[in-house]
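A single protein chain has been removed from this complex, and every other one stays in its place.
Now for chain A:
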């Protein structure tokens, strides 16, 4: 067991954990933040993407002890405390960017990290950036539309009423 301290969604947490604890286990089992999903557990599907010091990482492929001292944001930290959704979350709702919703936390985290450094991406850039996030429901079109809308750009077709 080793002690780890990090900031998760703005709050400092310190825990004693087994050395081989992955971030997915730390977030879900220790902190009970179950919004970070475990899809493939092999670094392929992207359902577990979180932000590590502002950059996207797959929580299934990083040990909690590697995050000692880091600033972590999970899907639970995206909306404002009063429940106001993050612009990317709102766009996913408005443009039907999800069906079953399993991949959505990872999609939102990947998309928001992209928009932080590429505020006005092209559609091709969005699709390329989603390379590490799999969705088996939507066929991606509405996810791409949602991200384009979240970036404040024109989107063909109207948002859902």
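Please note the rule applied: a contact is a pair of C-beta atoms (placed from the backbone, for glycine too) under 8 Å apart; a residue touches a chain by one contact, two chains touch by 3 or more; residues count from 1.
The rule we apply is simple: contacts and distances are computed from a predicted model.
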item	value
Chain left out of the displayed complex - its UniProt protein name, from "Carbon-monoxide dehydrogenase medium subunit", "Transport permease protein", "Sugar ABC transporter ATP-binding protein" or "Cytochrome d ubiquinol oxidase subunit II"	"Carbon-monoxide dehydrogenase medium subunit"
Candidates A:61, A:99 or A:153 - the one touching the absent chain	A:61
Per the touch definition above, residue among A:6, A:27 or A:52 touching the missing chain	A:52
Missing-chain contacts mapped onto chain A	2, 18-20, 22, 41-43, 46, 49, 52, 55-58, 61-63, 65-66, 68, 110, 113-114, 129, 131-133
